[in-house]
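Note that one protein chain of the assembly has been removed; the remaining protein chains are unaltered in position.
Each chain gets a letter, A and B, in the order it is written, and its residues are counted from 1.
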């Protein structure tokens, strides 16, 4: 089963918890045992699986990545904004896909893990692709 | 086939080679051609596939990640220790899953590649999920 999800990010940088939406796709797929791929088709955003329990953890992750790759004017890529140029590097670091296990018809995530869409150059309309296969 | 592996890490930060344990799961699955997903259900640990030949390479990897994301007291997330807060960011950077090819009944790894569990806030009891599918 293949499905597109839409979301609207609301800040330049943020991690948006999409676990509920992905769980719905898995439930509607009817797959009991298999794999679920979440794929981000953008190059200035990515995907992180990490703790959603304390909203300050996602805030630490975006703040630290911003500290590691500061938005500034000396990037080679200058067709877009400095924020866009930095966002490409950030997406390259965290990655743009996550593969999860489907077991007993449910996504197998650790108790604190959420599927977090990583916006690095928002706010924007974004998409996620979800693919569920049996196996 | 789906199986849980347990391990005990022995330091605050270390890369633990789990290749042998994962190879056993692949062998016992009976799958000849397919994929093998290794998934870390924690949010202060991750998974790296890199060289195990010289133990100093895994030591470089943890030391460099520690230099990039130093343990300190100015994280937003303060419910746990500074080491825990830093570990969330580190896990976000290296990722929490690795997908490998099964060919001729064996895991297809480069000659120097090992499957390394990345502990960022140990020592602790940890788990890994391994899923092997045919295809």
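Operating definition for what follows: a contact is a pair of C-beta atoms (placed from the backbone, for glycine too) under 8 Å apart; a residue touches a chain by one contact, two chains touch by 3 or more.
Note that the coordinates shown come from a computational prediction; the quantities given were computed from them, not determined experimentally.
Peer 1: Name, in rising order, the residues on chain B that touch the hidden chain in the full complex.
Peer 2: Within chain B, the residues that touch the unshown chain are 33-35, 48-51, 54, 56-57, 59-61, 63-65, 68, 93-95, 98-101, 103, 108-110, 112-113, 133, 135.
Peer 1: Given the full complex, what residues of chain A touch the hidden partner chain?
Peer 2: The list for chain A reads 2, 34-35, 37, 39-43, 68-69, 75-79, 85, 88-89, 91-93, 95-97, 99, 129, 131, 133-135.
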